[in-house]
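Accompanying notes for the structure given below.
All protein chains but one are shown in place.
By written order: A, B and C. Residues from 1 in each chain.
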Amino acid sequence: MQERRAGGGRGSAPSRMNPMVLPAGVYAPVPTPFDTQDTFDPLRFRVALARWVASPLAGLVVLGSNGEAPLVDEEESDGVIAVAREAIPPGRPLIVGTGRESTRATVAASRRAAALGADAVIVRTPGFFKSQMTSDVFVRHYTAVADASPVPVLLYNFTAVTGVNIGADAVARLAQHPNVVGIKESGGDVAQIAELVAAGGSAFRVFAGSSTSFYASLCVGAAGGILALGCVLPDACAALFDLVRQGAHHDARALQSRLVPLAQLLGNRYGVAGLKAALALVGCDVGPPRPPLVALDAHGRDAVERALRTFSHWPLLNEA
Amino acid sequence: MQERRAGGGRGSAPSRMNPMVLPAGVYAPVPTPFDTQDTFDPLRFRVALARWVASPLAGLVVLGSNGEAPLVDEEESDGVIAVAREAIPPGRPLIVGTGRESTRATVAASRRAAALGADAVIVRTPGFFKSQMTSDVFVRHYTAVADASPVPVLLYNFTAVTGVNIGADAVARLAQHPNVVGIKESGGDVAQIAELVAAGGSAFRVFAGSSTSFYASLCVGAAGGILALGCVLPDACAALFDLVRQGAHHDARALQSRLVPLAQLLGNRYGVAGLKAALALVGCDVGPPRPPLVALDAHGRDAVERALRTFSHWPLLNEA
Amino acid sequence: MQERRAGGGRGSAPSRMNPMVLPAGVYAPVPTPFDTQDTFDPLRFRVALARWVASPLAGLVVLGSNGEAPLVDEEESDGVIAVAREAIPPGRPLIVGTGRESTRATVAASRRAAALGADAVIVRTPGFFKSQMTSDVFVRHYTAVADASPVPVLLYNFTAVTGVNIGADAVARLAQHPNVVGIKESGGDVAQIAELVAAGGSAFRVFAGSSTSFYASLCVGAAGGILALGCVLPDACAALFDLVRQGAHHDARALQSRLVPLAQLLGNRYGVAGLKAALALVGCDVGPPRPPLVALDAHGRDAVERALRTFSHWPLLNEA
Partner (left out) sequence: MQERRAGGGRGSAPSRMNPMVLPAGVYAPVPTPFDTQDTFDPLRFRVALARWVASPLAGLVVLGSNGEAPLVDEEESDGVIAVAREAIPPGRPLIVGTGRESTRATVAASRRAAALGADAVIVRTPGFFKSQMTSDVFVRHYTAVADASPVPVLLYNFTAVTGVNIGADAVARLAQHPNVVGIKESGGDVAQIAELVAAGGSAFRVFAGSSTSFYASLCVGAAGGILALGCVLPDACAALFDLVRQGAHHDARALQSRLVPLAQLLGNRYGVAGLKAALALVGCDVGPPRPPLVALDAHGRDAVERALRTFSHWPLLNEA
């Protein structure tokens, strides 16, 4: 397959992307708003996007795990991308989650996303047939997707939900592909982040997906983060990134510590329901999660509110 | 929701199914044939279905895990169901896998399956957002699906691939719903099978999904099995079921022992690729699995062939 | 090593045990009584042993997991064995847990146990250095122990606490050793029990360690059980064994179902604390568990009492 691509005979043959397309920094994996009828709500989405666009975020990701992608059908997905592209000015990267379980559906979703204006796609490892997901299978899958995708591809490893782990060996092989530009690693094992940084080489970007280990991930060479926390506290997350850039490790560490309690609530503890509740609390109503997910109960909202209060003197999202 | 249902005001209000709809016994979760262009192949499917229909299987399941359902899109799914319905005579149950991650998509898929002639639907637990999948969430999800489905619903628990486990407490609550008629439990923990038998009550059917513990599952009260092995050795699996019915435990145990090596290869070891290879070896060509899955290599085929050889004096699928 | 043993040059060379030494049936892995000063209490132990001896149990196991063996030092262990041997008449098997992490300490403990009158030893897999515990390591360890032990050796696999799993391949190799007579498998996966039965051959005895899957284990060929539940309800457990022997599967299944709730409480839920509380409730005071374990709280005792009440018409331990 790679040979054909090398031949360049394909009209949409991908070329090595402009490195500016995905600058280092903090990206927000934004939620998909639904109304109370369980329908995608483009109006709420536009309002929320305007806030994120006005923040110091490096770019936005739609239809990731926090975008409830596995709960959104193909037609709705196209609507989400279209609304996002309209709201996000050119030059500000829009990354679209297009991972599906089959190679075929992933290729199709990536092509549609590119046609709708995505600057890059982020592709979660398939994981349903866990025992069959070898390094070779991952390399074949991602090579086919990267061959076919008109826009650059980010790998996406999220072992806690997929139950599979793409190894540094497979990542090293895939990093050779001109259309594979980086990876989002959502696990908290910073040694694995460091290993991916080493495996990928200098032009390959590793983004942390775990807000609780964002500072440590930057220390070991991550290019930035794709952080649920960035949806709620974009200024604080961007500030943490800048502090590390400037070598202000002491201040960075202190800021990371303060972010941890909220990060934990938006992570495994409450997930999307926590993220949507936190956004409502800072004045950005993106509605409830889609069933079977349920909105946070009063107890959970209290916990999120307490964690948010620590940041009252920071420019929260609602002040953007 | 249940109250409204009980009122019967809904046009498509489900009624307690005729208990004959899902007789006890062995069901085969059949594979979805693809051609070498990675396209659903209805012709191969018809040929294979004719063999299974001629076997002593109690019924067939399409679009389960062994049917590569997560790799098949919605439109293809409808095609698979239509071909199966045409091939399977009325009175022989056709069960269709309609589990999706969202409640909404699961309801939609169940309605379409019923419209296409499914006798029942089998609904895998959602599992992407693992940490949020509580008993209450499962009860709400399945109640909504059972309320909406025009045909009876089987729960489906497959912890090894979903990473979540529906507890006996949730199953006991769901078994009260008139449109929830049973569960397929794919784990090997027979004590859990026994617990589900007790939790479900007398009208609730527990089907084993693990061929290696089929005999033991029958001992503790399972109503039958939905077994990949049943696709390849329908007569042997049905014979095992009959032996237990007749109280011939000694012979049943001996037959189970002989089935284990092949069952292991078609299970976690090689999965769908193993099943498709085994079928090819008994003369039933259903093509390769869909990428990212890959066809079994020569080493794997040898292992499957050796395990099959033990059954050369049994009526294999190709002799049906 | 086996060759030397075969040569018989060693004074204590083990010979193939009399198969009557370990009859099929239900064994109780009895707790070690401590007083409130955290000291082994031989008096309480004698009283309790008299009850178990009077019951239909096939034999007793001391210093297993339920005997809190990892919390008992070497000198105390010798005391426990001596008291047990005195109380248990010859002909009634006394099995002693002698598994340690090092081969050397396991050999020493096995020799001491034999000298103190043990009829057999039961040896838990070492498991501290999990990643190094290969099949070869297990075979070498158990071969050394079986070579050295003057009495027959039972393997003991308890993955839930050790984190390692001895495979059927290693068991098959070890079953060839004349001094390895069987295995206790404490997991609930009945297919694994069946596999061990097949791997061990006809003279090898597989005992179930999980009370919740005891009936199913017997169905697939287990020779009996070594069951915490047998300490509390020896008559009921023995009756279940007899029912399966007689082919009364329907009654056996019903009895197993009734035993499950209590079995769950004495298993992973409350462990040794649950077992000691249950014994106190049936009139057999064996004191509290040893710290860091803590005695069951009121809530737990209520749960155990409720589960016990179902058996009030059975000869409980206190009526023995």
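Convention: contacts are C-beta pairs under 8 Å (C-beta built on N, C-alpha and C of every residue); 3 or more make two chains touch, one makes a residue touch a chain.
Because the structure is predicted, anything quoted here is derived from the model rather than measured.
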(request) Using the whole complex, pick out the displayed chains that touch the missing one. (result) A, C
(request) Could you tell me which of C:85, C:111 or C:141 touches the chain that is not displayed? (result) C:141
(message) Just to verify: which one of A:148, A:190 or A:266 makes contact with the chain not shown?
(response) A:190
(request) State which residues belonging to chain A touch the missing partner chain. (result) 188-192, 194-195, 198, 210, 212-213, 215-216, 219-221, 247, 249, 253, 256-257, 260
(request) Considering the whole complex rather than only what is displayed, give the residues of chain C touching the chain that is not shown. (result) 38, 65, 70-74, 101-105, 126, 128-133, 136-138, 140-141, 144, 160-161, 163, 268-273, 290-294
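We adopt the following convention: only the chains that are shown with their structure count from here on.
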(message) By the touch criterion stated at the start, how many steps lie between chain A and chain C on the shortest route?
(response) 2
(message) How many angstrom lie between the centres of chain A and chain C, each centre taken as the mean Cα position?
(response) 51
(request) Determine the centre-to-centre distance between chain B and chain C, using the mean Cα coordinates as centres, and give it in whole Å. (result) 38
(message) Give the residues of chain B touching no fewer than two other chains, as numbers and ranges.
(response) none
